[in-house]
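Working notes, beginning with the structure itself.
With one protein chain removed, the remaining protein chains of the complex are shown where they sit.
Think of it as A, B and C in the order they're written, each chain with its own count starting at 1.
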Amino acid sequence: MGELTRDQLVGFYRTMRTIRRFEQRVVELVNRNDIPGAAHEYVGEEAVATGVCHALRPDDVITSTHRGHGHILAKSGDPRRMMAELMGKSSGYNRGRGGSMHIADLRLGIFGANGIVGAGAPIACGAAMAAKLKGRDGVAAAFFGDGATNQGVLLEALNLAAIWKLPVVFVCENNGYAISASIREMSPLHHLADRASAFGMPGDTVDGMDVLAVNETASRAVARARAGDGPSFVECLTYRFVGHFTAEKALGIKYRSDEEIEEWRQRDPLVTYPAWLRERGICDPARVDAEVEAVLEEAVAFARQSPLPAAEEALDGMYATTYPGLPARGW
Amino acid sequence: MGELTRDQLVGFYRTMRTIRRFEQRVVELVNRNDIPGAAHEYVGEEAVATGVCHALRPDDVITSTHRGHGHILAKSGDPRRMMAELMGKSSGYNRGRGGSMHIADLRLGIFGANGIVGAGAPIACGAAMAAKLKGRDGVAAAFFGDGATNQGVLLEALNLAAIWKLPVVFVCENNGYAISASIREMSPLHHLADRASAFGMPGDTVDGMDVLAVNETASRAVARARAGDGPSFVECLTYRFVGHFTAEKALGIKYRSDEEIEEWRQRDPLVTYPAWLRERGICDPARVDAEVEAVLEEAVAFARQSPLPAAEEALDGMYATTYPGLPARGW
Amino acid sequence: MREIRYLEAMREGLFEEMRRDPSVIVLGEDVRHSVRGLTKGIVGEFGPARIYDTPISEAAFTGLATGAALAGMRPVVEYQINALLFVAFDQLVDQAQKLRYMMGGQGTIPVTYVITASGARRALAGQHSDHLYPLLLHMGMKTVMPTTPEDAKGLFKAAIREDDPVMVLSPAALLATKGPVPDGDYVTPLGRARVAREGTDLTIVAVGPLVPEALVAAETLAAEGISAEVIDPRSLLPLDAETLLESARKTGHVVLFDDSNRTCGFAAELAALFADRAWEALRAPVRRITRADVPVPFSTPLESYVLPSRERLLDACRACRAAVQA
Partner (left out) sequence: MREIRYLEAMREGLFEEMRRDPSVIVLGEDVRHSVRGLTKGIVGEFGPARIYDTPISEAAFTGLATGAALAGMRPVVEYQINALLFVAFDQLVDQAQKLRYMMGGQGTIPVTYVITASGARRALAGQHSDHLYPLLLHMGMKTVMPTTPEDAKGLFKAAIREDDPVMVLSPAALLATKGPVPDGDYVTPLGRARVAREGTDLTIVAVGPLVPEALVAAETLAAEGISAEVIDPRSLLPLDAETLLESARKTGHVVLFDDSNRTCGFAAELAALFADRAWEALRAPVRRITRADVPVPFSTPLESYVLPSRERLLDACRACRAAVQA
């Protein structure tokens, strides 16, 4: 793996800070109805996406989840086009068709957020297989939550990756809950990484609030995959500081104790990591903060200025090859 | 568990012999076109169904597979109504609607063979849950093959059973192959029972050609379930002496070496077990053979004599409560 | 009669059935905290043995409900969105729906599936906006979609008592609407359509969230001198074909206003039904206003373009009448 450079260390912070601030703006914009629909914020989990994606190359692939903003930003997604997509604008990544749960940028290897829990895992396996067949040493990382470890297709995907030694890293973001359901009740396992051995691959559990730890473990898994030694499973222990989605407050449900939330907040990577950077004199985080602010300011402005798509575009682009009468109109 | 009685030991043989001879007749009848469609014979695997079902009570439940005749006979299914079903007769278990892959007798706790690999496992979980909720100490056993261990719904079911401590025994009949696919290539695991720990339950691997070993292990798992201690996974190493289905020969495919087949045949429970019974003076297997022959003779005769269902019956019984126009006719 | 909200009426129905029949249990994701609101307070009244938060294992818990039902329970299974049917599809349509028939009529499978916020809400995009009832109907699954609080309670209760699998779809757009709901125990039987508005010139068959839209459209048409009858099938399978055909025979003009995809959708089935069995009476082609056959897009102008709209319904109704007058 080698030592991390100063630039890399600062880069981790820039990514984490970008995710945190991006999400905070999303919450504001959702509450103001500038972003319609549901957004699942990644606040608290920044170290996971950052640690993993910084272990990847630009030509590597990720598949993401309903809680995808962090993964996409960490894989160098453009905040402008993301924000525009969230606002349903035609300059958005998906030309307004996808919104939060479907953002993709194939050129950056971002094979899409996904609205279906677990569904991205086999797609990542396919990308990995393609890399292998084309004689490239590309790797695919599949992100998914603790809840997803009980979804059949994900378990099937683990097995496929193992028997075909696909260069995949399965990244389990264990934030303790699937909406209101505690993973303690939904799984008999103490460490979800223990499921890995049943699928013939190494499993590690790592502190998902520590970007350096995540990056180190992910880098090992990526190197293993790249070397042709097959898949790995990395469980990252993390926590979301916010509700399952922006609108959770309105539901009036409570499934986590204030103490639990407070305990995890003590380990906020957006507090601990910049403190560490400052202490070591690696950089002045405030500088990065200012840069990030400018980028996000511009992203929001770009999104706001962009036009909405024309209604009739809704029937375009469903098929790569189209035919008369396709897709059928509803009238 | 306690010592097995002489009656039990003889009973094991009677069941195994019944299955073997039933299946041999099925092959003949399929080849003569007296049984239409596809039948998946259980020849070679008799010790598994026998050992497991003899560990169950009459009010316990099983779910079976496409290769179900053995399970059903071992759970006291009536060979007459089974044979009639295979011939599509109205006296068959399913009144001719189901055939080989769907035989069921709910009163005997036989919740059906199933044409979809892995699909019976969650159904067994449901039966187990019902027993628990009704305050009974009933147990459900789910049979499935090695190939089924890679089907998502089965893996999901393992987890459900574990977290809810359902009284289920998962019986994996590892006969080495899913049609032509060797489990060695389809799973990274040496012992499929090793998947169990990833779902928080004990897993055992047992010699599936040894009815006593199967029965002992299954009895332990059943006792555990009945005591409220939750599910277990029992892998039985076995082998089918015949093709995947009766018609396999016609396909002209070969995926198992003659040596391998021969090796397993050396361990044929229909040879080794009666020899053991004879040696110990427990019984004269030839007597049992004669009884079994008579039973099967009668079953075939019963099936032959029974009438085919009337065509119009085809639209009956789809719904427990019916309505005008339901089910829609095709004309 | 007292007026309550649709969702509250559903909840009343569920609680009443649980009191009435101890074999009714509830399974689904987040049902204890009741993210969807249907099951709020259920643990308090009925205790933890009758309500189960499931892992994200839709196929398995659907199958579990089947097994439990065969063994004498009467499970109610909640799915958070239509798309969850996709991952549970084999267990729904190939197991629960088929088993009784394949077993030659042995046993019953009294499972009620409920999607408490069914169909499109605003801006949930391609995987959270489907309305999949045609897939279920094609596979023979009983399916109801109540559109008033009264029917919501009555049909939900009827579904729970039914000895077959029944899917109950509660359109997201209607959950907060209020309406009169009778006191005390009642059920709305499956297989009976509701004439939501009487009329003589034109029959609009409207489904689920589109029924209120159709009623508004009917007012507009009335002002234009067209008397539209609006029929709410509410029970999609079994379907009350007679009430639909009778209306078509009376008006001679039919416009279908359906919330599913177009190709092989529910409106296609109805059009085929009318073209076959109301042929003599029809005086204009049967028109379908449906969703377009694309995933529901996220951005509001795109979404509105793809979903069936009142404007398109009005155009179709006018064209349908004009066709004849011309």
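What we mean here is this: a contact is a pair of C-beta atoms (placed from the backbone, for glycine too) under 8 Å apart; a residue touches a chain by one contact, two chains touch by 3 or more.
Since we're looking at a predicted model, the values are computed, not measured.
*Asks:* Out of A:Asn94, A:Ser187 or A:Ser232, point to the residue that touches the absent chain in the complete complex.
*Replies:* A:Asn94
*Asks:* For the chain left off this view, which of B:Gly96, B:Gly109, B:Pro122 or B:Gly138 is in contact with it?
*Replies:* B:Gly96
*Asks:* Using the touch definition up top, pick the residue from C:Asp90, C:Glu150 or C:Asp232 that touches the left-out chain.
*Replies:* Of the listed residues, the one touching the omitted chain is C:Asp90.
*Asks:* From the listed residues A:Leu9, A:Ala119, A:Ile179 or A:Leu251, report the one that touches the chain absent from this view.
*Replies:* Considering all chains, including the one not shown, the answer is A:Ala119.
*Asks:* To test your reading of the contact rule: which positions on chain A touch the chain that is missing from view?
*Replies:* These residues of chain A touch the chain that is not shown: 61, 63, 92-98, 102, 104-106, 111-112, 114, 116, 119, 121-131, 133-134, 140, 152-153, 156-157, 159-160, 163-164, 316-321, 323-327.
*Asks:* What is the set of chain C residues that contact the non-displayed chain in the whole complex?
*Replies:* Residues of chain C in contact with the hidden chain: 59, 83, 86-87, 89-90, 93-94, 98, 101-102, 125-127, 130, 134-135, 137-140, 237, 260-261, 263-269, 271-272, 274-277, 279, 284-288, 293-295, 297.
*Asks:* Residues on chain B that touch the omitted chain in the whole complex?
*Replies:* 36-38, 85, 88-90, 92, 94, 96-99, 101-102, 114-118, 147-148, 150-153, 178-181, 185-187, 251, 253-255, 308-315, 318, 326-331
Please note the rule applied: only the chains that are shown with their structure count from here on.
*Asks:* Using C-alpha centroids, which chain lies at the maximum separation from chain B?
*Replies:* The chain farthest from chain B, judged by C-alpha centres, is A.
*Asks:* Let me have the rounded angstrom distance from the C-alpha centre of chain B over to the C-alpha centre of chain C, please.
*Replies:* 39
*Asks:* Mind checking the centre-to-centre distance between chain A and chain C? Centres are C-alpha means, answer in whole Å.
*Replies:* That gives a centre separation of 35 Å.
*Asks:* Could you pull out the residues of chain B that touch at least 2 other chains?
*Replies:* In chain B, 152-153, 156, 159, 163 touch at least two other chains.
*Asks:* Among the residues of chain C, pick out those that touch two or more other chains and give their numbers.
*Replies:* 55, 57, 59-60
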